[in-house]
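Missing here is one protein chain; the remaining ones are kept as they sit in the complex.
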Amino acid sequence: MYRYDTLDQNLVDERARQFRGQVARRLSGELSEAEFRPLRLMNGLYLQLHAYMVRVAIPYGTLSADQMRALAYIARTWDRGYGHFTTRQNIQFNWPNLADVPDILDALAAVEMHAIQTSGNCIRNVTADAYAGVADDEVADPRVYAEIIRQWSSLHPEFSFLPRKFKVAVTGAPQDRAALRVHDIGLRLCRDSDGALGFEVMVGGGQGRTPMIGTTIRSFLPEADLLTYLEAILRVYNMLGRRDNLYKARIKILVHSLGAETFAAMVEDEWHQLEDTGPALPAHEIKRIRAFFLPPTYEDLEATVPEFEARRRQDTAFARWCQTNLARHRRSGYAIVDVSLKPEGGSPGDIMAEQMEAVADLAKRYSFGEIRVTHAQNLVLPHVKLAELSAVWEGLAAAGLETPNVGLATDIIACPGLDFCNLANARSIPVAQRIIERFRNLDRQHDIGELRINISGCINACGHHHVGHIGILGVDRKGEEYYQITLGGSSDETASLGKVVGPSFSYDAITDAVEVIVTTYLAQRCQGERFLDTYRRVGAQPFKEDLYGIAQG
Amino acid sequence: MRLGDAHDVTKETEAEELIANTEADVAACRVVEPYAMTVEKAARGLKPVSQRERIRARGPTVPYGHHKPRA
Partner (left out) sequence: MVLLKGDQAAQDPWIRVADEDPVPDGASALLTYDRWRRDRDRLVLRNAPLGIILHSEQSPLPIADDLPRLGLVALEFPKFTDGRPYSHARLLRQRLGYRGEVRAVGNVLRDQLLFMRRCGFNAFELPDGADVGEWCSAFDEISVFYQPAANGPPSAMDLRWPAESPAETPVSVFGMRGY
């Protein structure tokens, strides 16, 4: 993991001190809310439906056990004993007092964390593949470059007042677990024909009111040119992105209106001019950062572990959990463990302080002290020995974290929705809870197979509904909550946007509608087809017929 | 401050007046960004018309942390 040097630490300390001064000016009445707003938004502090909310960055989704403990401490000391993990690998605290926020930032700084640029029209927290460094299909560890981008983008003097927020995601694997195609910039590490490392650069993806799939504007960018190229993209966007209409201000609209080729040509031109004055990325700096992400000292282990196999055969609950919550590790004898934060009755992404501590303890004991946050609002213990999976599972179960549903129908992504969020039109969490309850039967979930249900409480799409296999969008109809369904979305390497299937459903009808869709899929599917495959083969028609009757067609 | 303590008015000018009266509280940071909402008179006091204001008044409808929602 990356560790701060004194420069990194000074920056975060100074920033916390600066914000303490700004909060004092606000509390004394020297600053009005209108004047304070841009300052708090530079520090991840929102005013939500009930209270202030602090959004803490978890750069590229990597946390140490000690950092997780600090988050638990914050949750217990200054919030209401829990936190909420988001689709952007951040954690949100929903109930802090304004006067306590400077203390929260200090507590974060003490463990090399911050809330810088988790809001505002700037380059937001850089996200990455949650399996970075351990996935068996990886070309190189994306966190090296994500950390380089974190530093380059932090308090960037030129790009702190962009037309709109700006999100960058990085992966090192062909299988896209970081939703690159729905980011303002997506970077995929790859090698050229000489074996040199570089990036495929995608721009102009995004969700929100006008969802778009990003376009590749460069199939190979040498790693040394990463920052100058990013600077070129951002400069073109900063100068030409629309500022007259909030909903047309994202880079996707600029790329779309210019055409991707024209946009790419403008970026290339700017980039060539930046050669001398742009931010260089010398090989020795990449090497310095890479040293922090070297693999831990693994043991040489057998690929098969008899005790583990035996328990899997004898213990159905354990076997079920292994089936969904483990992923292949690049190292023999180890597994990647997914920790589901989607239990029945819970709120997707929520975790209690005690559970954070339990995960931290398990990470320390069994996973080299490392934890990851996924964009599906779950956690990951990235390196667990097969022989210790039993113990980890038991530890998770003791903390109520053993839900065996990763990738299944009940592993729902949901934004906080109208229960917490000032922007929402409808509730998301209780809809997720009802669907989770409806599909609680595990045999049925396994029969349904891989299914991504995503719920957003408004068009801003924090719950990624556009890229859910089944997407649910909350809308307001004269003060009543209604839900529009989209089908066929995906955020992986075959990214696609869901299409609206028909008129929206009431709060009480939406769970039944989801069930009808699932039933239609089961009736239509061929052997071995996932929901998404079936939808792509048969199209929306059968689903429309079953949801609305033939007449609708 | 709770919904039960609220003043209800029928004219828009009266609502504007109410908001104007909060100026001192805003300046003293006792109130942040006041605004008027539409309510109806129910058997047990005032009920906001929109779901957003009902949730704002009563809190989240789902459990969170150790808290359970009010029935």
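Which chain is which? They are A and B, in the order written, and residues in each are numbered from 1.
Methods note: a contact is a pair of C-beta atoms (placed from the backbone, for glycine too) under 8 Å apart; a residue touches a chain by one contact, two chains touch by 3 or more.
Being a predicted model, the structure only gives us computed values, none of them experimental.
Listed by label, the shown chains that the missing chain touches in the whole complex are A. Of the candidate positions A:Leu27, A:Ala99, A:Ala196 or A:Met239, contact with the unshown chain belongs to A:Met239. Shown as candidates are A:Thr210, A:Gln273 or A:Thr304; the residue that touches the absent chain is A:Gln273. Per the touch definition above, the residue from A:Thr62, A:Gln151 or A:Ser390 contacting the chain not shown is A:Gln151.
Looking at chain A, the residues touching the absent chain are 3-11, 14-15, 17-18, 21-22, 38-39, 42, 64, 66, 110-112, 121, 151-152, 154-163, 235, 238-239, 243, 273, 277-280, 282, 284-285, 288.
Rule of thumb we're sticking to: only the chains that are shown with their structure count from here on.
Centres computed as Cα averages put chain A at a distance of 34 Å from chain B. Listing the residues of chain A that touch chain B in their complex gives 26-27, 29, 33, 47, 49-50, 79-82, 94, 345, 347, 350, 352, 418-420, 424, 426-427, 429-430, 433, 476, 479-481. Touching chain A in their complex are the following residues of chain B: 26-29, 32-33, 49-52, 55-56, 59-67.
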